[in-house]
Every structure is written in structure tokens, then in C-alpha cells.
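I have placed the structure first, in the form of C-alpha cells, so that the comments after it can refer back to it.
Only one protein chain is missing; all other protein chains are in place.
Going in written order, the chains are labelled A and B, and every chain counts its residues from 1.
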Amino acid sequence: MTRFIVHRIAQIIPLLILLSVFIFTMMHLAPGSPESFYLTDHYTDEQAEAVREQLGLNEPPVRQYLTWLGAALRGDFGQTFTYGATVTDVILARLWPTVQLQLLALAVSIVIAVPAGVVSALRRNSRLDHSITTATLFGLSMPDFWFALLLMLTFSVHLGWLPAFGTGSDGLFAAPVNLVMPVAVLGLSAVPWYARVVRSSMLDALSEDYILTAAAKGLKPSRITIQHALRIAILPLVTVIGLSMARVLSGVIVVETIFVWPGLGQLAWEGVIRQDYPVILGLTIFTAAFVMIFSLIVDILYTYIDPRIRYV
Amino acid sequence: MTVKDLTKTFPVRKGVLGRAAAVIQAVTDVSFSIFPGQTLGLVGESGSGKSTTALCVTRLLDVTAGSIVFDGQELADLSRRNMRPIRRNMQMVFQDPYSSLDPRMTVKEIIAEPLRVYGAYGGGGQGERKVHELLEKVGMNASDADRFPHEFSGGQRQRISIARALALEPRLLVLDEPVSALDVSVQAQVTNLLRDLQDAMGLAYLFIGHDLAVVHHVSDWIAVMYLGRIVEYGSADQIFSEPTHPYTQALLSAIPNADPTKAGDLDEKIILTGEVPDPADPPSGCRFRTRCWKAEPICAEVSPELVDNLGIGHPSACHFPELRASGAHQ
Partner (left out) sequence: MKEHAVSPSPTAEQTLLSVRDLAVDFELEGGVLRAVDRISYDVRPGEIVGIVGESGSGKSVSVLAVLRLLNVYTTGASVTGEVRFEGRDLFALTAKQMREIRGKDITLIFQDPSSSWHPVLRIGRQVAEVSVAHDTMRPNRVREHVEGLFESVGIPNPRVRYEQYPHEYSGGMKQRAMIAMAIANKPKLVIADEPTTALDVTIQSQVLELLRNVTADTGAALILISHDIGVIAEMADRVIVMYGGRVMEEGPVEQVLVSSRHPYTKGLLASLPQIDKTMSRLPTIPGAPPQMFQASAGCPFEPRCGLANDRERCREERPSLRQCGEDQFSACHFFEEL
């Protein structure tokens, strides 16, 4: 097990380097130039040159990359172009609001999706099952940003019940009223996926021989459903949740931008608009590392929920 | 076909780099001969290496050591390409008639496939006639040729598998548990068919099975395998009437007898203790000793040779062989 973990971690570093090469190339191929952020509408070539000099952009790209890589390997992701702070500091400052949002959204999606999937499977082909299927299809086809705008229009503009943007708090935790809409959008958008996974894996589990064994033991249906069937049906859900974390950043970009949530998603959006190379690079590496470590954690978690799995 | 000292090991891979950390000796020093027009039965429980042996002699698996001489030619180290012309002379029939036939092909296509592969199908309706002949040979109708496997029962599917195996007129058929998946009332039909085909075509069979009564019924010679080794080898009647290896004796005694007047004496039954050990870590010396009631210290030290110690005409690999009339003859 230890060997497995060490090996997996050792794989992460080269992957991240490869990724940074790719991102770096893409940034430099993109049109526009980062120095424009510092310049007024009318600027001289000397002014532009000075800014480029200051930002280290006048060096040949390969050299720029190697300098960045050298520092990054020592844990220094450099200065941002536009935030007046180091990349690490900026990312750390934005981390907590996003984590708060995601954890709550995950909790919401599981709390809704698991019972919906289970009920759907137990009452297969009933009216309830069909309405859940219809609702999930509806949810699957509704774009996040559209749903977010609808919510905002209804609850902030018309009814005035919920604040339209911000965290509503200077403290550690965002205000509950401010959390409602972003969490609803993020959480509900995952429900259809999760509910469908749970429904189909529950149906598989319920047709297994060991369910018949459990019934022949005289167990109550509730116990058979939860202790026996759901215990197995939850395994694919863990896999899907692990995979969906790979899309974590793209999900929050939309939601955080719309609700002006000071998290990583908003940072990514701003970074791209301002062509703040170090922020984009740093954030990409950070997210990629997070995804890889998260999938490692999921794999390790698997050995606890499914004892048949052993890594050597 | 003569097989000598056939050995097959599988590496057990461990660690991230897939280094071979141990080897499983699936088959160790197995020797036997199969004669034209006769059947050798290979009997054993799971883990005995009987199916691995079958895959080795047909070279569907590579051989670790030993020799396989077929028709005067050594097969053990033949390349895949050089194996091709030989393969048409030895065909296999598998256990499961449900998964071994492609459900999207008609019976005709299934049987014609080996002919086409070897360019023996022939034009002008010749191939078609051949397929019809084969179907009739295995007791089916020529009109079945255009139907699909799912339209047939298990027994009929096994007949189709046999027809496919016979298409290239092989000299040896390797039958891996060909009747185990069939209903009792259908098994006899298929074993009879196999016997008729053998008589008519002079085929040699390597018949692999776990049901001793069936293996005895179809075989001229029997090799009893345990954990990768042959423990007793002789004519079918010798093995059944004069078994000298304790494992053979236990195996025979374990067959439930359908005649309740003979099944009465249950105390006479030999019931082995324990289970077959892990082939990755077989016992030292005699591999059967952990379950044997006669085991002595020497059994842990010296692996017994397969020799005829009692001088009764067939060898067994035991330090203490003795005759014990099998239950069926009391």
C-alpha cells in the first residue's frame, strides 16, 4: 500500500511538468499581450518595453519557461502580473471560499441524489421512477449559467429574498443567505448524474444472488436495501464523484463569476481576461495537482469500502 | 502424440514494475501418450492442471519445458507460424456450448470457418456439401445450416462445436469438459456420438473431465492429476478396479452412486480432509501428503516417482501404494 502511494505521488510531478509546458505554449500562442493591462490607451514603445522588461517578458520564451520551472520546483510560483502579490498568496486567499462552496454543493448533491436513485430503483417503472427520470433529464439539459441567472432573477430581483452576489461576510464563513444560490446551482447540477448512477447500480445490486440470500434470512426490506444493496451500489458513485472532481474548476468558474464569489473560479476567469500568465500557470498546476491527489485519495478510500481491492 | 516431462509455469507478478516474484507450477513433469483411435482421459479437480495441459499440447499456451511429439514432429518449441499446418490436425472442443459459438454467425458459417481459414472450402457448392455432410455426421440435419446457435439446445450446440472441430479432418480432438454443461439426459447422447465418430474416423481423443464416471466411460487410458502432477496412470479399467494411489482411491470413493443399494455403506467412503493447497506454494515432497491419511515423514522429503512399485501393470506416484478394491466392485 505504501509503495502504491509513493509510486502514484512520484507519477504526479512529471505529469505536472508536461502540463505546464502545454499551458505555457498555449498562453504564448494566444493573441493579445499582458502588458496592455499596465498601459494607458496611448503609450510609446519604450513604455511598453519597460513593462515587458519588468514582467520578464522580453526574454526568449524557452528561457522564460525554464526560469519559471526552476522556481516552481522550489515551490515558488512567482509574482502575479496584476495582483501585487505572489501567485501562492493569491491562490491561498481564494481557496477557502471555493472549498466551502464545493463541500456544501457535494453534500447537497449526495443527500438528494442517493435517496432519489434508491427510490427510483426500488419502485422501478412506477410513476415516481418516471417523474424522477424526467426531472433528472430536465436537470441534465439545463445549462448551469442559465439556471443561475433564473435563480438570481427570481429570488434576488423579483422577490428580493437572497443577495445576488458576494459572500456577505468578512469572517471565515460565508453568510448562509449568500450561499444558498451558488450551492443550489453547483449541487443540483450534479444530482442528475449521481442519481442515475445510483439507480442503475442499485438495480444491478438488487438482482444479485446475495440479495436473495438476505431475503431468505428473513431480514426486513429496509435492511436489505440499505445494508446489503446500497452498500454495493455506492461503489460506482464514489468513482463518479472522483471523476467529477476533475471538472471542479470549470464548474466553479461559471458559478463564481455570476455570483461574484471570490474563489478560485473567479480568479481563473480574471487571470485569463487579464492575461496574467503566472496566475493561469499557477492555478492550472494547483488544480491539476488537486485532481490527481484527490483521485489517489479516492483509490485509497476504495480499499476501505471494498475489501476485495488491494494495491500491491 | 507423446508428451514427455511437460512443465508449465506461470509467473506471479508483484509490485509496480511487474517483476516475477514467484512462479506457479501449473503442470510439472507430465508424460503420457495418446494412440490413434483411442482416448486418454485426464481427470482431476480444480487446480490439478488438466486444462493447462490441454492448452499446452495444442500449443495455445507456450510450454516451459518438456517435449510434445505429434506424428513424429516435435511441437514444444515450434513457432506460431510453423504450428499452423499442424493445428488443422488437432482441434479443440470447449466446455461451454453457449459462449464458444459466435451468436451472429449461422451454423453454416461456423462450421465453414476453419475450412475457409485453411483454404479448403472449395467452390461450386463443394464447401456447402461438406458442411451438410458434417452436420449429418454429428446427427443433425443439413437444413439446420442456415439457423443461428441460439435456436438450438445445449446438446445440439455441442454437436455443432464438434462438427466445426471435425471440419478439417483432424487426427486428434482435445475435448475440455465437453459434456459438463449439459443436462444429464443429454450427456449420454454426446458421449455416444463421440464414440461413434472415433470408431468411424479413427480419431484420437484427449478427454478432460472432472466426472469420473463419464471419463471412465469414454476413455481407454486415464491419467489422474493432482496439483499439476500425474499421480496415477493406467488403462481405464486398471484405474477403476485396481487404484493404488490414495488420491485415486478417494476420488473414486467420492463419486455418489446412483444405485442406493450400493451407496448404502457410507462409512466405507473415504472423505478427504482439507482442500487442495495453493498451487503457488505446493507442499514439499508428495503434493498430496497434506490430505493423505497414509503420510509419513518421507512423503514430505521425497517426491514419489510415477512407477509401478506393486508390479500390477500400471504406475502410481506414491511411496506406499496398495491395492484397495474400489467401492464399486464390492
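Everything that follows uses one rule, which is that a residue touches a chain if its C-beta (ideal position, glycine included) is under 8 Å from a C-beta of that chain, and two chains touch if they have at least 3 such contacts.
Because the structure is a prediction, the values reported are computed rather than measured.
Student: Sort through A:P14, A:G84 or A:P307 and give me the one touching the missing partner chain.
Tutor: Spelled out, the listed residue whose C-beta touches the missing chain is A:P307.
Student: With the missing chain put back, one of B:G72, B:P256 or B:P297 would touch it. Which one?
Tutor: B:P256
Student: Considering the whole complex, which of B:K8, B:H216, B:H245 or B:R289 touches the chain not shown?
Tutor: B:H216
Student: So one chain is hidden, and I want to know which residue out of A:L219, A:A246 or A:V272 touches that hidden chain in the complete assembly.
Tutor: Only one listed residue reaches the unshown chain, and that is A:L219.
Student: Which parts of subunit A are in contact with the chain that was left out?
Tutor: Counting over the whole complex, subunit A touches the hidden chain at residues 206-220, 223, 227-228, 231-232, 305-308.
Student: Mind pulling the subunit B residues that touch the left-out chain?
Tutor: 45-46, 153-156, 183-189, 191-192, 195, 210, 212-214, 216-217, 237, 240, 250-261, 263, 266, 269, 271-273, 275-276, 291, 326, 328-329
One rule holds in what follows: only the chains that are shown with their structure count from here on.
Student: Just give me the whole-number Å value for how far the CA centre of subunit A lies from that of subunit B.
Tutor: Centre separation, subunit A to subunit B: 56 Å.
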